[in-house]
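Shown below is the structure under consideration.
Heads up, this is only part of the complex; the chains shown haven't been moved.
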Amino acid sequence: MLDPVILFFIFGLSAGLLRSELRLPPAIYDLVSIMLLLTIGMKGGIELAKQPFLELLPQMLAVIGLGILLPLIAFPLLRYLGRFSRVDAASIAAHYGSVSMGTFAVAVAYMSARGIYYEEQMPLFVVMLEIPAILVGIVIAKGFSKQTNWAQVGHEVLLGKSIILMIGGLLIGWIAGAEQLASIKPLFFDLFKGILALFLLEMGLITSKHVGSLKKYGLFLIVFGISMPMLSAVLGAATGCLLGFSVGGTAMLAILAASASYIAVPAAMRISVPEANPTLSLAASLGITFPFNVVIGIPIYYAMAEYIHAFFGA
Amino acid sequence: MSDNIKKLLTIVTEAALENILVKDIERLGAQGYTITDARGKGGRGVRNAAWDANGNIRIEVISDAAIAGQIASHLKETYYANYAMILFMSDVEVIRPEKF
């Protein structure tokens, strides 16, 4: 059965498509995302504190490699099959190399509702995956051009709102630990799924605005928006399996790989590759991939992880 | 024309440009600026401010005609091709002309 938070997404999407006047105030959208990011970060930090950091290094490198690989695969598909301009192809590729916080949050809810264990370092990987794809996207679009203000790009990427909240949450969770954080649990942990429901309601409303622009850009984007995540999920699951993760962890990495950014990457591309058309990449990542992933994709990727483990797993 | 007459340059553009534009405007010699949040529609479609990526800002700069002209042509060259942006100018009478 569908998780009820997905019903909120579908409700928002329908209300938007029916042109209802419903909308969440931007300040509430901000609050809700801030809280989700902090909570995800803290959850990860609490778990990370339990294990030696050095053991994570090879995993982190593998995940960064994945984040570099994904846009390099997406780019030629978009450029030569999709016949997009160089900058547009590069920008969309960066979106698909990076991750979506909302998808990750739904996956966290999915796993915990089913009591599935996954490796605790996932939130760390979210941060690791978010960054390299942006840099690769810029380099593909512009080469190692001197025109690019790399200091500014770095600042934009590392200190962007979502990365900094997640890192902040990670550190707070790491330093304080579960016991100390008990006093703020009622707000950040107990309300997590309710807040996720509000977030998905708003995401549904926003998505509905992007469904329209899909018509303009045609079939290729729709096909790409579904098949690229499937391909990425396979690579993510393979990486997870190679790193010796549990089925849950393997599925999580598949989900992360399959998800496409719609917050950090659009903001970075707008500043660094302004020639790219932002409607194009948002139509794909928000209009197709996000709904596909949260409604249908997550169980598929989980099945994928089970399958890989059954055949190749330890 | 009296000393009291200055140029009011109004820019409407994507909210994502705020930090960059503010630096440009100061570098080109303006003594100040005023920003309000906005939404709207133009050649680049509807920008309804439903979420971060999609809002406009409206920047006003009062300065002498020379600086206003420089800002306008800098913005035109740098941002017009790739960003939703309009700008327009008019004369306004100010009280303390030495401030602008």
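Observations, loosely collected:
When the chains are written out, they are named A and B in that same order, and each has its own residue count from 1.
Keep this in mind: a residue touches a chain if its C-beta (ideal position, glycine included) is under 8 Å from a C-beta of that chain, and two chains touch if they have at least 3 such contacts.
What you are looking at is a predicted structure, and each value in this text was computed from that prediction instead of being measured.
Each kind of chain appears once in the view, while the complete assembly in this file is A x3, B x3.
Just so it is clear, only the chains that are shown with their structure count from here on.
Mean C-alpha positions place chain A and chain B at a centre distance of 35 Å. Within the complex formed with chain A, the chain B residues making contact are 14, 16, 20, 45, 48-53, 55, 79, 81-83.
Interface residues of chain A facing chain B in the complex, by the touch rule stated above, are 23, 26, 29-30, 202, 205-206, 209, 263, 266-267, 270-271, 274-275, 278-279, 282.
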